[in-house]
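Structure record follows, encoded as structure tokens.
Here the complex is missing a single protein chain, while all its other protein chains stay put.
Order of writing sets the chain letters: A and B. Residues in each chain are counted from 1.
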Amino acid sequence: MLTLARGAFWLVAVVAMILAAGCGANPNAGSAASNSVSGEKSVGAANGRLVLLMNGNSPFWDAVRAGMQRAADELGVNAVLETNDATPNGQITSLRQFGTQSDILAVAISVTDAANVAIADEMRKLKAKGVHVITIDSDVDRQRLRDARFAFIGTDNLVGGRELGTAARHLRPDGGAFVTFVGRTGAQNAIERVGGFVEGAGDTLRAIDNMGDENDRTRAKENVRNAIRNHPELNVLVGIWSYNAPAIVDVVRELGVRHKFSVVAFDAEPIAVAQMNAGDIDAMVVQNPFEMGYQGVRLMKALVEDDQSTIHEMFPRHGEAEGDVYDTGLKVVVPDERSTLSADVFGPKTQFLKLSEFRRWLDEYGLKGS
Amino acid sequence: MNAGETIISIEQVSKRYPGAQALAEVSLQITTGELHAIVGENGAGKSTLMKVLAGIVTQYDGRLVLRGQPVHFAHTRDAQWHGISIIHQELNLVDELSAAANIFLGREVRTRLGLLDEAAMQRAATGLLARLECHVDARQKVGRLRVGDQQLVEIAKALSLEAEILVMDEPTSALTETEVARLFRVMDQLRGRGVTILYISHKMDEVFRLADRITVLRDGRLVATLRRDQTNPREVTSLMVGRAAEASLVRSTVELGPVVLETRGLSLPWVGHPREWRLRDISFQLHRGEILGLAGLMGAGRTELLESLFGASPQPPRGRVYLNEREVQFGHPREAIAAGVAMVSEDRKRLGLFDHLTVGQNITLAKLGAAVRGGLLSRRREQRLADEAIRRLGIRTTGPSAPITTLSGGNQQKAIIARWLLTGPQVLLLDDPTRGVDVGAKAELYRLIDDLCTGGLSIVITSSELPELLALCDRILVLAEGRLRAEFSRAEATEQRIMEAATLGIDL
Partner (left out) sequence: MSQCASGASRFFSANRAELGLALSILVVLGLTSVLDERHIYWQNPWPSFVDIVRQSSMLGIFALGSAVVIIAGGIDLSCGSVIAFSGTICATLLVLLAPEEMRTAAVLRPPVIAAAIAGTVLVGLAIGSLHAWLITVVRLPPFVATLATLVGLRSLGRSIVENTSALHLGGKSTQIQIYDAGFRYLATSVWIPATLFLVLAATAWLLLSRTVTGRHLYALGGNEEAARLSGIRTDSLKWLAYCVGASCSTLAGILYIADQSVADPQNLGRGYELNAIAAAVVGGCSLQGGVGTVQGTVLGVVFLRTVIDGVAKIIKTGADVYEGLIVGILVVVAVAFNQLRQRGEPGRSLFPGVLGTVAGATLAAVAGVLAAILAGGVAGAAASVAALAAVVAAKIIARTPARTRGEPR
């Protein structure tokens, strides 16, 4: 009698587990709950979900979310921002999850690793199922994996890196040495930004180290301290991911060595904006995540509804070389006063802004950072 | 090997542990087919010597010569393969496995496909246990059996190896009289087949009943090897302790005071068992200054009764308990201690000792409040309490800061008793306190128990050694299958009567 009871218990437990797994807890949906019509694939984008899959977790993505939300409200669609842990495996798992959910109509992904064939394969599988796939912020390897997505919306991290390197070079005309600080040194955007920076910095600035902190901000600060201690010839500190800038500024302030270093950074976290205002950051290269989110939703809606006019407007030369890239633009932001940088040293497509102008722009869009 | 030839020669074997010389150049020849008893106080080196023989201790000086060939066992399997099998004093079973699994541990029976043949192992195990007249289910988890049954499983395991040399390390310490008799019958069978038996014990009556020759160890050295018919228990005991043995205890006559503890209809349910009750309707009285003995077979409920009186039973007992005429109900040992009841549990290694603490810390643990000054523990006060206890009970140790693990079994037991005495109890419950304690320490414990009662304490004591109960107790209660079967005063009690009452109504 005991064994029968035990067997029944296990049977019920197993069935319960299968049911629970099948009802699939959807990881962390961004905004409103999905109102999917089970089984049917609807024509109108309003009846399904447009998903943005990001490759990390930072205020950058808050700006993307704001842009996404603005577009979703204006266009009357249902868009959500999905998180993962910024590893290739996490993205693969998420993509597979999306494949099992019938109400997802389009996916915009910021690829964590451009050359990763497995991620590209998952994207292709989604395409085969009829889900539209585009990339934002971070693209796949354009030479080999281009077909995995319809188009790319974002900025070129290489170009961004170059602009920042150029800024550093002009801030230190007599040359010097730099260390770059980033979360994961192997992430695609990290590789491109650092590579671009080295190019832009030219011969006068020497690269000493590229230090990773695995998303641990306390470690990020430790890295800065160690770099300053270990290398007396260091005079440029470069923040590659968005939280590296505040980490650098904190340590520089703590050690009281602001005068020794030029601090340049990517992305403008809200606190970094405040810090530049206080004179702690010399230059920031800022992307336009708001626009990425906004245009991303616009494009996805257009793809789902086969709205050729919108698609054509965004990508007039789609099908030709580089015709599938929508550039959301770069900004270089410098402090209002005492900045030795001027617009002419940067590329033609880069917008050069003083801090106060940048802040006005932020307010316009209701953003804290970018 | 023919009878009369030397089967094992132990030559100049020595073993040193950090801080102690367990064996010092012991040399001994064992003859084929004999029953050779090894006696000595705890710490004399008997167990260590047996561990060397059985391949448990592998690093030692000296050598073993087995059947004329020098051997060195790298592990127990080696020894087993050479025909040596050991039955441990400290039970060596895996609680979570069944009796059958334990018996065949390391030598599991497999089917032709290489998988475990549970059925065959169970059949064999049941057969082996039946030969020992033990009727537990071979599928029962060993951890749930009582100590006596566990020991029978151990014995069954060793017997299943059909060894030529059997080492038995105090096998009867947790067996009742009837089970001991059965064991001796089995041993006679084995001897008839020419098995050599090495028998460690400090029970003189067993030794003199069984042995052909007796070897006495003291402090790691071999003192003497005698033929049984050329010596007597008194001589052997004096060789063991190095001094004349104590005269047997004479219990002081004591005026019995008023009733200090009384139970009425005390019952303890047994969930899921066909018998339904571990204890059923127990009613008795304990007077001030009295030593009350609890006799009974394994599973009769002696430990359960003590636990119920101490608030340590798994469920709260039914019925009523009165302490000094006031009804009490203990939900946790803490409450019992506060009311003046203390219990020294059986199996001190598992339930009594704190291995990582010192002697002094073990002693003061239940009454740390006495060592507190200004909210904090005062080292000096604690030391004083411990010193006092060590002196009063004659605990042999280098001091209160010695690790408890350096004490012999008897002294450890004294330390635990000291712990409970510190709580200032009126009623002291002792669950088999002299198990695994050597002769010298036992005598001291008896004297201590006697003194305590003269001083006004009341004691309930269980033991499987009837002579012990007969010598110590004023009255003896006999439990069988959870019920109180008989009560004997000191004058009326005999081993025969107690045994009969304990086995009444059970078929064996």
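Please note the rule applied: contacts are C-beta pairs under 8 Å (C-beta built on N, C-alpha and C of every residue); 3 or more make two chains touch, one makes a residue touch a chain.
This is a predicted model, so every value here is computed, not measured.
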Hidden partner chain, touching residue among A:87, A:101 or A:226: A:226
Given B:94, B:130 or B:351, the one touching the chain that is not displayed: B:351
Which of B:312, B:386 or B:453 contacts the chain that the document leaves out: B:312
Hidden partner interface residues of chain A, rising order: 28, 30-31, 57-59, 61-62, 65-66, 83, 85, 208-209, 211-212, 214-218, 221-223, 225-226, 229-232, 243, 246-247, 250, 254-255, 269-271, 274, 366, 368
Contact footprint on chain B, counting only the chain that is left out: 14, 16, 18, 59, 61, 310, 312, 332-334, 336-338, 343, 345, 350-357, 361, 365-366, 368-369, 372, 375-377, 397-399, 419, 423
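The definition used in the following text is that only the chains that are shown with their structure count from here on.
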CA centroid of chain A to CA centroid of chain B, Å: 71
